[in-house]
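On to subunit A.
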Amino acid sequence: MTALGPKEDNSLAVLLGQTLEGVAAVIEQPQGEAVVTVEPEKLVSLCRRLKEDPGLGFDYLRCLSAVDYGDHFQLVYHLYSMAYGHKMVVKVNIPLEDAVAPSVTAVWRGADWHEREAAEMFGITFTGHPHLVPLLLEEGCDEHPLCKSHPMVALRPPRNGDS
Partner candidate 1 sequence: MTGAQFLFYALGLATVMGGLGVVLSRNVVHSALALLLSLIAVAGIYVLLYAEFLALVQVLIYGGAIVILLLFVLMLTRSGESPLVLDNPQKPVALVVSLLFMAIAIVSFFLTRWKLAQAPRGVDFSVLGGSLFQDWVLPFEVASLVLLVALMGAIIIARESPQ
Partner candidate 2 sequence: MQRQLDTVDMTLNMGPQHPSTHGVFRMVLTVDGERIVAVEPYIGYLHRGIEKLSETLNYRQVITLMDRADYLANFNNELTYVMAVEKLMRIEVPERAEYIRVILCELNRIASHLMFYGAMGSDAGVFGTAFMYAFQAREKIVAAFESVSGARMMHNFFRVGGVRDDLPRDFGPIMARLIPQLRQSIEDCHNLLGHNEVFIARSKGIGTIGPQEAIDYGLSGPALRACGVAEDLRRSDPYSIYPKLDFRIPVGKDGDCYDRYLLRVEEMRQSLYMVEQALEIIPPGPVMAQVPKVLKPPPGEVYVRTENPRGDLGIYLVSQGGDKPYRVKVRAPSFCNLMALEHLLRDCYIADCVMVLGSLDIVLGEVDR
Partner candidate 3 sequence: MPWYVDITARVGAMLIFLILTVLALVWLERKFAGRIQMRLGPMRTGYQGLLQSLADAVKLLLKEDLRPANADRWAFQMAPFVVFVPIFLIFVTIPFSRELVIRNLDMGLFYIIAVSGLSIVGIVMAGWGSDNKYALLGAVRSAAQMISYELPLVLALLGIAMQASSLNLVTIVEQQRFLPNLFMQPLGFTLFMVAALAELHRSPFDIPVAESEVVGGPFIEYSGIRWGIFYLSEYVNLVAVAALASLVFLGGWEWPLLPPAAWFLVKTFALIMVIMWVRATLPRLRIDQLMDFAWKILLPLAFVNIFIVGLYRLYQWPTWTVSLISLAMAIVAAATVYHFPGGERR
């Protein structure tokens, strides 16, 4: 909670500002952590920059979450840099219909299963993911249980002989 003092905050914001020049992104700091909201198209290039920039070095994907806000999905990437201890959040908003987001598995391999999970739980398609098949749910289950529109009922797995 206190890892980023005001000084580091500023330096991280400055660094981010330098790195993100030319990328249409919104930077804010609501709770001490820098939050960058970006368009889906620019996500991968931004992530790559964040990872490869020597001053930032966000080499560790802490978490990748998807949230269903009713009118849009939000993908939240919590990043961490092992070298500097910087923390930041990248957010991407994608529409409910035609929920497509670029995959960041090429940047962090650890995104693999997180994306697969989000894909099956919310029905988001990650373009460029090498192996986007259901992870936790049964094969052939085409429901997306974590969507807010999905009722709180037991999933009915497909049985043999179902038509």
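Quick note on selection: all candidates are chains of the complex that A comes from, given by their letters.
Annotations
What we mean here is this: contacts are C-beta pairs under 8 Å (C-beta built on N, C-alpha and C of every residue); 3 or more make two chains touch, one makes a residue touch a chain; residues count from 1.
Just so it is clear, the model here is predicted, and its values are computed rather than measured.
Screening 1, 2 or 3 for touch with subunit A: in this complex the touching candidate is 2. Subunit A makes touch with candidate 2 in their complex at residues 1, 3, 30-31, 33, 59-63, 65-68, 76, 78, 82, 85, 87, 89, 108-113, 121, 134-138, 145-146, 150, 152.
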